[in-house]
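Got a structure here, written out as C-alpha cells. Questions coming.
Missing here is one protein chain; the remaining ones are kept as they sit in the complex.
Each chain gets a letter, A and B, in the order it is written, and its residues are counted from 1.
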Amino acid sequence: MKVDLTVNGKDITADVEDRMLLVHFLRDVADLTATNVGCDTTSCGACTVLLDGESVKSCTVLAAQASGHEVTTLEGLGGNGTMHPVQRAFHEQHGLQCGFCTPGMVMAIVSLLKENPHPTEEQVRTGLEGNLCRCTGYHNIVRAALAASSGGPGGSPPQASTEMPAEVSS
Amino acid sequence: MIPSTFAYMRAGSAEEACDLAAEYGDEAKFLAGGHSLLPLMKLRLAAPEVIIDLGGLRDLSYVTDQGSYIAIGALTRHHDVEHASLLARELPLLAHAAGQVGDPQIRHRGTIGGSVAHADPASDLPAVLLALDATLVARGADGAREIPIGEFFQGLFETSLEPGELLTEIRVPKPAAAGWSFQKFTQRAIDWAIVGVAVQGQNVALVNMGGTPLRAVGVEAALAGGASPADAAAHAAEGTSAATDIRASREYREHLARVLVSRALTEAGTRAQ
Partner (left out) sequence: MSIMGTRVIRTEDPRLLTAGGVYVDDLRTPELSGAALLTFVRSPVAHARITGIDTSEALAQPGVIAVLTVADMDDLAPPPPDSGEGPSEAPMPIGGVWSEPLLAVDTVRYVGEPVAVVITDGRYQGEDAADLVSVDYDPLPAVVGPAAAVSGETLLFPAAGTNIMATHPVPADDAPFEACEVVVEQDIVNQRVACLPLEGRATAASFSGGKLTVWHSSQNAQLCRFIVAGVLGMDPAQIRVVVPDVGGGFGAKVGIDRDAIIVAWAARKIGRALRWAETRSENLVGMTQGRAQLQHIKIGGSRDGRILAYRIDVIQDAGAYGRIGLLLPSLTCLMAPGVYDIPEVQTGFRQVVTNATPISAYRGAGRPEATAAVERAVDLFAAEIGMDPAEVRRRNFVPADQFPFATKTGALYDSGRYEQALDKVLAAAGYDQLRDEQRRRRASGDHKQLGIGVSAYVEITAADAGAGETAKIEVKDDGTVVVYTGSSAHGQGHHTAWAMLVQDELGIPMDQVTVIHGDTDLIPVGVGTYGSRSLQLGGSAVHKAALEVKDEARHQAAAMLEAAEADVVLDIATGLWQVRGDPDTSLSWAQVAGHTSGGSLIADVSFSAERPTFPFGAHVSVVEVDTETGQVKMLRHVTVDDAGPVLNPVLAEGQRHGGIAQGAAQALFEEVLYDADGNPLTSTLADYAAISAPDLPSFELAASETPTDLNPLGAKGIGEAGTIGSTPAIQNAVVDAVAHLGVRHIDMPATPQRVWIAINAALNSARSTRQESE
C-alpha cells in the first residue's frame, strides 16, 4: 500500500507492505538509521521517535498508521550544525556510552520536557520507565534530562561534575 | 518481531468501521492504539488477516460532562484521560490510574476503549471502571447498546462484545463517595500489576486476581456491615482465582490483595475527609 509520511520535515511517499512497522520504514525506506530496534515486546524504547510531537515506540506503530502524520527522529533534532539542548546536555553530562539506546532516550526526554518542563529527578526516572539502558546505569541520563530542563536559552546547566572536594561526587 | 501478512484498512467513521467488520467477520480485528494488539501480532500470537484502523476516528476521543455521568470516547488515549482536568475533578481515580498504564510512549498511543476491549485481567483500567460501575456503549450492525461493566468481562481476553461490535463510549457515573485509591503493586515501575486494587468509596475492585477484573465482594460486604478497613481487607482474596506465574504465587497474590486493600481503604478514607 502507499503511505505518505512527513519525516523530519520532508515528505516521503512509498509503496510498502501493509504490515511494515514505522521503525523499519524510518530505517530502511527513509534511510534514517539512528532509530534502533532493541526488542520485540515494546519494552526497551530504543525505537522512540516523535509522532506529531509526542514520543511513541515506532516498533509498535504501523507505517500505515503514521501515514498523513509527522515523524521526528534524532536526525531531525537540532539543525544548522547546532545541537538541540537535550543532545547538548547528553554530551556535557556523559549521558551515553555505546550510544545504542541514546536516540530513543533523547527523543523520550524531548517529549517528557515538552510536557513537563521542570521535572523532579523522580519524575524524570519514572518518565524513562519505558527506555532501557545497559551501559550508563541511568545516572548521567537523568542528569542530562535535568540539565536540559534547567538549561536552555538564558539558563545555565549545572556543572558537569558535582564539585565535592571531600572526594564524593554524585 | 514482524506480524504475518494482513490487509490494512483505515475506517473513516464508526459506521464504516462496523461495516468493514461485518464484511470481514472473523478475519478482521479493530486497531485502536495498537499497543495491545500489535505486540501480540509481532510475536505471531495473533494473526488477523484484516486490520481495521480506528485511528482516524478523532470524534471518538472526548471527555465530556453529561450531568450525572462523564462520557469518555473509546478512542481517548490514556495520556488524555490522565491529563483531562474534568477527570481530575470528577474522577481522580480514573485519571490517576490512566497515568499508571505502561509508560509515556504507550500512553501516547493506547486508548481506554482498546484496553477495555482487550480485557487483560492484569490491566489497570478494566478494574478501575469496574470499581466505578461504568457502562459501556457498543455499536454494531444492529445499532448501539449499553453494557453494564459487571456483564462485560467474560473471561481471559473475553468480553461480551459481539463479533463486529465496536466500543464507542465509556460512561462513568460521578461517584457518590469521594474517597478513592489506586494501589498498583509491581516490582519495577514498568511492570504489569502483580496485584492491583482500585477503590472508590466502598467499591473495591481487583487487578490480576483472576481471569477478569473482580469486585472484592467479601470486602464490600464487610464494609457494608460496618467493618473497619483492616478487618474488611482480610476478605480480599475471597472469590478470587489468582494465578501462579514467574512473578508471584497464588498465595503471595492473595496476601498482597489483603495488604493492598487495607492500604487502599485507608487512603480512600483519608481522601474522603
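Quick note on the criterion: contacts are C-beta pairs under 8 Å (C-beta built on N, C-alpha and C of every residue); 3 or more make two chains touch, one makes a residue touch a chain.
Nothing here was measured: the structure is a model prediction, and the numbers come from that model.
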**OP:** Based on the whole complex, identify which of A:T6, A:S43 or A:N116 touches the chain you can't see.
**Re:** A:S43
Original post:
In the complete assembly, which of B:A46, B:A71, B:I147 or B:I190 touches the absent chain?
Top reply: B:I190
Original post:
With respect to the chain omitted from the figure, which of B:I2, B:I147 or B:A227 is a touching residue?
Top reply: B:I2
Original post:
At which residues does subunit A meet the chain that is not included here?
Top reply: 17, 19-20, 24, 27-28, 31, 33-41, 43-44, 46, 74-75, 77-78, 83, 87, 90-92, 94, 96-103, 106, 121-122, 124-126, 128-129, 131-143, 160-161, 167-170
Original post:
Which subunit B residues touch the hidden chain?
Top reply: 1-2, 4-5, 39, 43-44, 185, 187-191, 194, 246-249, 252, 255-256, 259
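Heads up, the rule we're going with is that only the chains that are shown with their structure count from here on.
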**OP:** Quick one: report the Å distance separating subunit A from subunit B, using the average Cα coordinate of each chain.
**Re:** 29
Subject >> subunit A partner contacts - residues on subunit B that touch it in the complex >> reply: 1-8, 10, 31, 34-35, 38-39, 42-43, 51, 53, 55, 79, 102-106, 108-109, 188-190
**OP:** Give every residue of subunit A touching subunit B within the complex, in rising order.
**Re:** 1, 17-19, 21, 37, 40-43, 45, 48, 51, 54-57, 59-62, 64-65, 108, 111-112, 115, 125-127, 129-131
